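The following block contains the structure, expressed as structure tokens.
Note that this complex is displayed minus one protein chain, with the remaining chains in position.
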Amino acid sequence: MKWPKTLILGGLIFATFLGAALLSLVWTPYPVDTLAIAAKLKPPTSTFWFGTDHFGRDIFSMIMVGARTSIAVAIVAVGIGITLGVPLGLAAAANRGGWLDEVIMRGNDLIFAFPSLVIAILITAVFGPSALNAIIAIGIFNIPVFARVSRGGALSLWTLDYILAARVAGKGRLRISTEHILPNIANLLIVQGTIQFSLGIIAEAALSYVGLGAQPPTPSWGRMLADSQTMISFAPHLALFPGFAIVLTVLGLNLMGDGLRDILDPRIRRARG
Amino acid sequence: MSLISVSHLSMAIHSLAILKDLTFAIEPGKVFGVVGESGSGKSMTALALMGLLPGGARTSGSAMLGDTDLLSAPEDRMCRIRGNQIGMIFQEPMTALNPVQTIGRQVAETLVIHGAANRAEAMTLAREKLDRVGLPADRFPLDKYPHELSGGQRQRVCIALAIALRPKLLIADEPTTALDVTTQAQILDLLKSLVAEDGMALMLITHDLAVVSDIADQVAVMKSGEIVEQGNTDEVFRAMRHPYTRALFAASAHIPDRQARARDEPILEVQNAVRRYALPRRRLLGPAPTFTAVNDVSFTLHMGENLGLVGESGCGKSTLTRAILGLEPLQSGQIRLFGEPVAPGMANALRSGVQVVFQDPYGSFNPRWKVAQLVAEPFYLMQARPADWRDRVAEALVSVGMTAPDMDKYIHEFSGGQRQRIAIARALILRPDLIVLDEAVSALDVSIRAQILDLLADLSHRLNLSYLFISHDLSVVRAITDRVLVMQAGEIVESGRTEEVFTNPAHPYTRALIDATPKLPDRRV
Partner (left out) sequence: MLRFAASRLISLSLSLLAASVVIFAVIEVIPGDPAAFMLGLNAQEDTVAALREQLGLEGSVINRYFGWVGGMLTGDFGTSYTYRVPVADLILARMWISLPLALYALILSTLIAFPVGLIAAARRGRPADMGIMGVTQLGIAVPNFWFAMILVVIFAIKLRWFSAGGFPGWDNGFWLGLKSLTLPAIALALPQASILARVMRSSVLDTLDQDYIRTARAKGLNRSQAIWRHGLRNAMIPVLTIIGMQFSFLLAGAIIIENVFFLPGLGRLIFQGITQRDLIVVESGVMLLVFAVITVTFLVDLAYAAVDPRLRRRG
């Protein structure tokens, strides 16, 4: 199989950030938890590639550590969406038109009325701000997304004759959902997963930016942007590099998603063949 | 002087040759039939004449309409010809109309686009055209939307918009394939009358030899992008010079060699079965209306018997099938298999006595499983999968004309006919007594269909199988069943020995079905 260029390019970009995030666990060019006021607000140089912030911390190092926060929050949020949303969607499809379907879909509609920011506001109001809030808020918003995608994919499969054949072979809805439906909607879920992953990166940054996400001292791209705001007129590099990091990560993920769709989505494959 | 004369038309998409050196002529006021199996290039021939070939297609040769070459005319010239001098209708009426526009506007648009009328006049003319195709004003006002019409009615709208400017030629690409047999007969009658009364020529593309022989003055037989034989319909079908024509004809009229072996021992008994569905509520409170899909149906199927069940779409035969397979409950009445009651919760041992083959060879298999897993799926009904399951899969595959190594392939490696054989193997794996064949040969080309019918007849004989053969196609049912049930609107209106019912139908609906079925000309070789 020939790999689409978008998948390769996107994969490389994302792998770079993933690698940086993992590397930051054991090594960063400079420590990010010690202050060096003497070296504060340095523009990018050969010693500090991306410059330093108002506490003299190395921006490059902080972006490496920030990648960890962003990617971890987005991955866990996608995980929440998949583990809760997919079973709900499959159950709704297996009971099409029944009360369970109705309850699940109305529940979905209800969550859709709460943008993840609003969920984060509510959670923060109750428990106070933390990175965990961001995970929960984004994760909750992902649940109906995955429920819808899997229900839609499953419904079109449930009309196919091989499902009837499985029923004639005495298989119940649960077994059919896991044996026949889930493997055949995996493609859709992978593609949707990369989309939600990239949306999660942006959402985490936005929540941290308004103070509803990661709290100091946890480095986060969104908080770096919030901190840079008052200094933007004389130290624009503070805002530039975290922004580039977000844009590149999201771009890489989106390109990967496009590439994956090209090779995984049977509709597109058929249109090409 | 021919209306359209095509000479040496060839067409390739990228480097793949689709049409090869076609030469034919369409005479004014006559019906020119094009017949062939899927992939023979018959639809592409029509699209080439319309200048609507897909991207990447390259043509050579010529197709002269008067002094215009349809193959090389510039796009704006073709736009003036389409809909004006040549109209076209397609196979799938359900999707051929714009769902968000009224039928009146869609018919009127043909007139407006060619400057034949202003909007108001066009609506008046559209009304006339809809009347002309049998959609009277009282039941089909201009402001109806396509979704409010049945398939046959939509096809009439398509015809109305194609003939609105009285084109010299109407191209009809499988215009009745998606329709029920009685609707098909009405549409064909309408097309015939348009030719007879309006002097229009008709290019009718179909896979159905009987339809062509019934309606066409001239016929071209196509195979793999070539015309293998053409001429006056009578002559072509009388002489059948080309072996492919003979093969096609033989396959269409094929009757498998078999004899009745029914014993007086019931396998399946259906007693006063009723299945109702709740429809969406019309008002918020109050009872939901119901639709009775199967209404008081009773019959018995005996050991070794091939029982046919015919009816048009929506008559309830699919619902009845699901009830018999124990997938849906009945509201009243009873279904017994080997004397045991059939219901969604029935024992697996009972379920294993009846298996099923479905219509769609492409949707019948999980694309991610290998053939061995697919064929072995019914073993789920047993306590445990037998130790020799792979041998039994191999045996089943061989018995349907496949080979044992096929079991390690994925389903996409097989053609439609091969897939249907694998579906039969899956139905055979538990050695059931009864197989339900739900439109099992309807999606296949005639030559493949003949082979599968032979296989079914042979298996029934060798393994002493009984069949419940469900189909909308009367000629197939006649070929393979001992006894037949005719179903209409949820009820069985007639039943009896197949030959008797077909030669001497008692119920008016059976008569209508038989009359509507196009017939092959008697073979005079």
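For clarity, chains are labelled A and B in written order, and residue numbers in each chain start from 1.
The definition used in the following text is that a residue touches a chain if its C-beta (ideal position, glycine included) is under 8 Å from a C-beta of that chain, and two chains touch if they have at least 3 such contacts.
If you're wondering where the values come from, they're calculated on a predicted model, not measured in any experiment.
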| item | value |
| --- | --- |
| Selected residue (touches chain absent from view) among A:Y30, A:W49, A:F114 or A:W158 | A:F114 |
| Candidate in contact with the missing chain, chosen from B:V34, B:A117, B:C158 or B:V236 | B:C158 |
| Residue, one of A:T28, A:S150 or A:N254, that touches the chain absent here | A:N254 |
| Which of B:M44, B:L70, B:L97 or B:L453 contacts the chain that the document leaves out | B:L97 |
| Hidden partner chain, residues of chain B it touches | 50, 52, 75-76, 79-84, 87-90, 92, 95-101, 109-110, 113-114, 145, 147, 158, 161-162, 280-282, 284 |
| Interface residues of chain A (partner: the chain not displayed) | 106, 109-110, 112-118, 121-126, 198, 202, 205-206, 209-211, 225-226, 228-229, 232-233, 236, 239, 242-243, 246-248, 250-251, 254-255, 258, 271 |
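Heads up, the rule we're going with is that only the chains that are shown with their structure count from here on.
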| item | value |
| --- | --- |
| Centroid spacing, where centroids are CA-atom means, of chain A and chain B in whole angstrom | 47 |
| List of chain A residues in touch with chain B within their complex | 160-162, 164-171, 179-180, 183-184 |
| Residue numbers on chain B that touch chain A, as the complex places them | 322, 325, 327, 348, 351, 354-356, 358-360, 363-368, 377-378, 380-381, 423, 426 |
